[in-house]
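The other protein chains are all here in position, but one chain of the complex has been omitted.
After this line comes subunit A, so read on.
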Amino acid sequence: MVSNTAAKLTLKAENVSVYYGPTLAVREVYLDIPRNQIVALVGPSGCGKSTILRCFNRLNDLIPGARVEGQIHFDGRDICDPRVDPVELRRRVGMVFQKPNPFPKSIYENIAFGARINGYQGDMDELIERSLKGAALWDEVKDKLKESGLSLSGGQQQRLCIARAIAIEPEVILMDEPCSALDPISTHKIEELMHDLKKRYTLVIVTHNMQQASRVSDRTAFFNAKETAQGGKLGYLVEYDSTQRIFSDPKEETTRDYVSGRFG
């Protein structure tokens, strides 16, 4: 059972709304993310689940005109506060993207890059090995660390990106549809990896795949979108509960329809 005491929470979003320019994109989201659990954000396209995910590491800062209202508590601070340095935050909240995006560098340098810019002083070879083992990629690449990261298969590239993220020892890992570009076997490997990762990290994943959400996550947040008068879409959180509850006995009718595949 999930306890709601603050000590076990890693992230707590309170009344978060995101605007792109003058347009409200997602409104009034409340989410408690417990430590060492996997929280899945699901919902139809345009419901704002990726937008909310990108609030947790302030990646929306990079989009001109994007604005976040509300509060997100992380380690006793509100990370939406402009005084919080996003660079420092992103070291503690890592991210894996929808499409594998290794840097055009060697496998070794892909991981060493993050460590170097964050001032890692220890044994680099050891860190690389540990990170690659943590991402279940070491055995496949240990003999070709000097080869380009782009020479790997899609699934391997994605695990390289996970290795790159865990190399800087974050507390939270955000994953934005990490398996949507991968085949079923690679997807299976990454899902197994998520189970291992949650022992050390807190994971928040966005997924389109209902089976994936039910297989890997502890808690599930269902987002939906409605058409606005201007013809855009406004996302909102419908329901947030334990995954088991969301998939078997949700409170809302739309949640039941969505998770059973009746729309979306």
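In the analysis below, a residue touches a chain if its C-beta (ideal position, glycine included) is under 8 Å from a C-beta of that chain, and two chains touch if they have at least 3 such contacts; residues count from 1.
Simple rule for what comes next: contacts and distances are computed from a predicted model.
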item	value
The complex's invisible chain, by UniProt name, from "Sulfurtransferase complex subunit TusB", "Phosphate transport system permease protein", "SiaC family regulatory phosphoprotein domain-containing protein" or "Carbon-monoxide dehydrogenase large subunit"	"Phosphate transport system permease protein"
Identified contact with the non-displayed chain, of A:105, A:130, A:215 or A:245	A:105
Among A:29, A:168, A:193 or A:213, residue touching the chain not depicted	A:168
Residue among A:24, A:59 or A:259 touching the omitted chain	A:59
Sites on subunit A contacted by the missing partner chain, in the whole complex	57, 59, 62, 64, 87-91, 94-95, 97, 99, 101-105, 113-114, 117-118, 150, 161, 164-165, 168
